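First, the structure itself, so that you have it in front of you.
For this depiction, one protein chain was excluded, whereas all remaining protein chains were kept in their positions.
A, B and C are the chain letters, set down in written order, and residue numbers restart from 1 in every chain.
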Amino acid sequence: MMALLEIKNMMVEFPNRRGNFTAVEDTSIEVAAGEILGIVGESGAGKSTIGNAVMGLLQAPGRLGEGKVYLNGSRIDGLSGEQLRKLRGNRIGMIFQDPMTSLNPIETMEMQLVETIQEHLGLSQNEASTRAVDLLERVGIENAKERIKQYPHQFSGGMRQRVVIALALCAEPELIIADEPTTALDVSIQAQILDLIKELCREKQVGVILITHDMGVIAETTDRVAVMYKGRLIEAGSTTDVIHNPRKPYSKSLIAAVPPSNRKIERFPKVAMDDSDGGRLQNFDLSSHWLGRGKRFKDTGNALISVRHISKRFPLNSAILKRKRTYIDAIRDISFDVMPGETFGLVGESGSGKSTVARVITGIHPATSGSIVFADTDLAKIKSGAERRRIRRDVQMVFQDPYSSLNGRMRVGTIIAEPIIVNRLAGTKVERESVVLDLLDLVGLGRDAARKYPHEFSGGQRQRISIARALATRPRFLICDEPTSALDVSIQAQILNLLKDLQEQLNLTYLFISHDMPVMRQMCDRIGVMRNGKLVETSETEALFNDPQHDYTKSLIELMPKFTK
Amino acid sequence: MKKIFFSTLCAIMAFAGTSHAETINWARAGDSLTLDPHAQNEGPTHTLAHQIYETLIMRDMTGAQVPNLATDWAPSPDNPNVWTFRLREGVTFHDGSEFDSEDVVFSFERAMTPDSDMKELLSSVKEVRANGKYGFEIETNGPNPVLPSNLNDIFIMDKGWTEENNTVEVQDFESGEETYASRNANGTGAYILTERVPDAKTVLEANPNYWGIGTFPLHVTKVNYTPIKNAATRVAALLSGEVDFIQDVPVQDLGRVDDDPNLKVLNAPQNRVIFFGMNMADDDLVSDDVEGANPLADRRVREAMNIAVNRDAIRQIVMRGQSIPAGIINPPFVNGYTDALDRIPAYDIDKAKSLMAEAGYGDGFTITLHCPNDRYINDEAICQAAVGMFAQIGITVNLDARPKAQHFPSIRNWETDFFLLGWGVPTYDSEYIFNFLVHTKTDKRGSWNGTRYSNPELDAKIVSLGSETNLATRNATIAEIWEEVQDEILYLPIHFQVLNWGMANRVETLVAPNDRAIFKYMELK
Amino acid sequence: MIGHLHRIWDSDLCWSFRQSPVAMVSACISTVLIVCAILAPLIAPYNPFDPSTLNLMNGFSRPMEPNPFTGEIFLLGTDDQGRDMLSTILYGMRISLFVGFMAVIFAMVLGVLLGLFAAYAGGRADAIIMRIADVQLTFPAILVAILIFGIAKGFTPVHLRDQMAIWVLILSIGLSDWVQFARVARGAALVEVQKEYVEAAILIGRKPGIIIFRHILPNVVSPILVIATISLALAIILEATLSFLGVGAPPTEPSLGTLIRIGQSFFFSGEWWILFFPATTLLMLALSVNLLGDWLRDALNPKLGE
Partner (left out) sequence: MLSYVFRRAMQSVLVLLTVGLVAFSMFRFVGDPVENLLGQERTDADIERLREQLGLEDPFPIQYWEFLTRAVQGDLGISFRQGRPVVDIFIERLPATLELAFVSAAFAFLFGVLFGIYTSIRRKGFLTNVILTGSLIGVSLPTFLIGILLIYVFAVELGWLPSFGRGDVVQVGRWSTGFLTESGLKALVLPSLTLGLYQMTLIMRLVRSEMSEVLRQDYIRFARARGLSDRTIYFRHAVKNTLIPVITIAGLQLGSIIAFAIITETVFQWPGVGLLFIDSVQFVDIPVMAAYLMMISVMFVAINFIVDMLYLAIDPRLRDGKTSFS
């Protein structure tokens, strides 16, 4: 069988001031009609660049340095701009990651569909209109006749991605390149979109390149998979082969790092090709070290934190007049307990209110109603500022985005020292500095890090800095708000390992927030499921996965991409 | 629709075309301050007024006195205190009403009211009266042989018109009053006011019923008068042909205008002297840094300042040779002027410094100089140059340059201690200068005397000039007064202005020494 | 230390600077002009602000030609008062730059403070501050400046007016410009406030004031710097314009704008140097600062540099 698309020895380079950055090197890939090829890799692997290079859409100053691209046997890499344009949308369709920004916000869906159809098929306005409605119906949009007159903002994210797919299908292309088509979507919608792509592929015998970082998506959707690392193709083969029997060390470590959805493992295996220095925990004697000071709590057997009926509403506009304001209820009537030393998880899709819960507990946003009892103290009843500060010190947070959670204008040492200074936790400057260095050791960064700025570190290393900062107040309770969702899977494994180690060593209590069910399974002792600002179910982790009670929990577990080894 | 529009456009343009034929576009730096002919005794104001209103007697473009609304005049043979005038018959105002002696009496009485700025010219007048419909008499306090030369700027208004429009009283300009007469005009002159936007545009059109038709050239049928304050724009307008006539070609642009094949510059010495005035009588000054004393009251300081002014440098550089350095505030045209009096003080910094030291101001002092910036030729630059010159003898001068409309009231209201002023002498007689600038400030005289100087003896002499019939005695008194004025160093004279009128080649006119362009005399080729 | 310097030299900003001849040339020109202005009392051959040193007879000397009366030679000629053009321009530039810098600093401090506060406080405070900014925007810079000048003229005694003029200029230009800074600071700070390091700072117990100044401010410096550079050019031009309209620096202590106003009346008469040199200086100054601002904006916003 002749390949639909054949890429031979592709090399893509981005000239910059220090020479050439090679984004893709010596990569050969084939896709057959009716087949879904997954390209998987971590950030910087060059997987998106391949798609763009095929489409002739490389961002300046990138260029195709070497290699050949054949579509149905004819070479397309040397085509002129105009010839390539005729190819795009006509023979190759493309789907982008973010449906919220892929559509022109001020034109109707109809206009955008019709112009694409007319561009490639030369139909009349009416014919094109009819076809546009058909397309929308085919991608599963109800009331297509009416909805086609609407504007993008009147569609939800999943619906928009359907329209994007419809746009890619306008001219019945032979090949579709889907670049992270579901990354911006919630799990439940992700499954629908992936099903739609699969269905189209089978039905129309279209070749699909599915670019993703998510092994779960690869495992569930693709026929064959190509694993990429730093611009090179590491290994390619049938999906089952690669997942169950990876041959190359990188593939092995990558697959090992993916949290399994079907069982709980103690620790993630070390990733072989990781070049950051992994978390080598020093052994601290907590009884003598600064970090252990003030850690002798009486275990009363009560919950460390007890959340009762909290609600939070936000004003939607900043009208000066009170009666003109409108509000949204972010969370409603949330109650749960977290016992000392345990990890309590909150899971839910975007907008479910799980992050708001974290911010209400920390006091960043005061609760509209309800009470929070921390270590037997009702936070609302604290009058003195000093007392409030002392309690707040005990509750710290690790944030989602390692890039925005560190102030880029401060040295790492200063960032970590700041909590110590503010809370006067160190007697002398010398003590403070040694504590900072110890903390850096503790999170596995090494003492040299103190003099550097955050931008000199990778995402995973930054997350370690963020953890060190949180530890610098000697907290008892650490809230981890999607601490790894912005990280590659191998880094995620390290950070999760680190969190587990720290919990053990420092006797920490965690509130762990994530949308990722497999991660939750690995990290949490108990899990609360949130939906639309409400807590729908709370249960022991294994019980939840094995025997979900609530329908929503059931669907979440059913729809999560299952990656089993 | 389009067609109609186009034909209308054509019609309008055709109309605009024909009306251009004898139009003169006239520009100068400042606008007339008011249309009320008695409210401000000021050059540009009167120049505009002369086109619309008329006087009994006027000076023509050569400076000679000629009949205007009066056909002849003479001292009364019966009473030496009375002048009799025969008025022109058959003259009508622009609104059609007839001109007669009643209007003349009314206008003179109006010009003698306290708010009038012309009252000093008539300070010797005891009474004015009609003598029949076309006869008019002025009785003075004692004989006044030079009275007619005071009448060149006393404009005649229509009594009926002023009464109808409730504008019998003279506009009180200094306090910012506005009246019907300050916005509208109804004279007997050769031109009728058809449009006026103060500071922007004034349009005059030929009076079809003018008595002088046939007597004067009257080539100009329409005058567009635009004040253009910015000198460069004004010259650019002349150079580009948009303006036909400007009275104030900046001295630096004379060459360029003269070199232009379509333009010419005519010049003549002007009957106008430029000088500094000083508050020399108050015990303390507001605008200086000397506490409890008035440095300007010390004659030695005034003398030092007088000889610190390098008049020749001002002539050479600021005026580009277009001025005549002055030693007296009396232009050479004027009765009472002598070369001896007009001795230019020798520029001598060393002597000036020693005089300052003698007076106890060896370290100098600070004072504010007020200066107009839109009235005289390079007025602001003269003041700036003076700042440098006074600085050499230790006097730090803060310069406050402003429009004449602000400057003049502050002199008359005694709100400035040190100022620049220019003075033209329409009567061509020293008495005019004394009355305004030397006499103690009273209701009738001394209104422009910003020096606060008051000398009863001198005042008496000045008053006597008004009724002295013996010209020799009178001239002797004038000489005595000038001696005193010069000796006191009452003012610091700078120079006599030279007029530079720039115009299109087709314009034929003489340059009037009083800077009055009278359009009825103007000829167009 | 050396490593530090090397890091600065090697930074992207510096690299893009070294890559841009336009940026380097304009940086050179503006630096030279600013240094000349600062050193004016040392390098200017004359002190044009001291009227006692002037000799009127030197007036209208042509550049590089001996004066017909005094025989003195002036590199760039003299003006109508016999002031050496070179010295006058140096001193005038000093005034222009002083007014420009002070006005921008004033506008920046006011605008950034209000902008940061609005962004951090949000809600009603934000709404009110931004409404005020809207109203302020209703009045273009030139109008605000003239109005303030007109009002100040009504209040200040005559003998203080000349000294006041400079400060009135600074106040009025600054007041007309703060909205720019407020909007940019607020816009940038709104992005920063959303970032998690701000929440982290709250969690470790930092007070709002310190969060605004120690955490948010350093992160919004770049766009403010760009605005400040462009505002400096604008302020210099606005000062010149006001002085041209006669509501700015007095003729006895002229700024570049006043010099242009003076020179303008001699432009048609052949004394071109009185207008030409100050105008060219102003153009060079404004252009080089503008070019720097342009480059800075592109360099700090790498997305633009496609």
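To be clear about the criterion, a residue touches a chain if its C-beta (ideal position, glycine included) is under 8 Å from a C-beta of that chain, and two chains touch if they have at least 3 such contacts.
As the structure is a computational prediction, the values presented were derived from the model and not from experiment.
> Let's see if you follow the contact definition: name the visible chains touching the chain that is missing.
Looking at the complete complex, the unshown chain comes into contact with A, B, C.
> Would you mind spotting which of C:54, C:212, C:227 or C:240 touches the chain that isn't drawn?
For the chain that is not drawn, the touching residue is C:240.
> Which of these, A:49, A:116, A:239 or A:311, touches the one chain of the complex that we don't see?
Going through A:49, A:116, A:239 or A:311 one by one, A:116 is the residue touching the chain not shown.
> Based on the whole complex, identify which of A:40, A:164, A:201 or A:449 touches the chain you can't see.
Missing-chain contact among the listed residues: A:164.
> Touching the hidden chain in the complete assembly: which of B:199, B:289 or B:523 does that?
The one listed residue touching the chain not shown is B:199.
> Would you indicate which residue among A:125, A:154, A:205 or A:302 is in contact with the undisplayed chain?
That would be A:154, which touches the missing chain.
> Mind pulling the chain A residues that touch the left-out chain?
Residues touching the hidden chain, for chain A, are 55, 57, 85-90, 93-94, 96, 98, 101-108, 115-116, 119-120, 151, 153-154, 164, 167-168, 170-171, 317.
> Residues on chain B that touch the omitted chain in the whole complex?
8-9, 12-13, 16, 172, 174-179, 182-183, 197-201, 226, 228-230, 232-233, 236-237, 239-242, 402-403, 405-406, 413
> For chain C, which residues lie in contact with the unshown chain of the complex?
With respect to the unshown chain, the touching residues of chain C are 130-131, 134-135, 137-140, 142-143, 146-147, 149-151, 153-155, 233, 237, 240-241, 244-247, 257, 260, 264, 267-268, 275, 279, 282-283, 286-287, 290-291, 294, 303-304, 306.
The rule is simple: only the chains that are shown with their structure count from here on.
> Is the way these chains touch best called a line, a ring, a star, complete, or other?
line
> Using the average of all C-alpha atoms in each chain as its centre, how far is it in Å between chain B and chain C?
A distance of 45 Å separates the two centres.
> How many Å are there between the centre of chain A and the centre of chain B, using C-alpha atoms for each centre?
Comparing mean C-alpha positions, chain B is 87 Å from chain A.
> Help me check something: in the complex, which residues belonging to chain B touch chain C?
Touching chain C from chain B are residues 230-232, 235-236, 239, 250, 252-253, 255-256, 287, 310, 313-314, 316-318, 366, 368, 370, 380-381, 384-385, 387-392, 394, 397-401.
> Touching chain B in the complex: which residues of chain C?
Checking each residue of chain C against chain B gives 50-52, 54-57, 59-60, 69, 80-82, 158-159, 161-162, 250-252, 264-271.
> For the complex, give me every residue of chain A touching chain C.
17, 59-60, 315, 318-320, 359, 362-364, 389, 392-393, 395-397, 399-401, 404-410, 418-419, 422-423, 466, 469-470, 472-473
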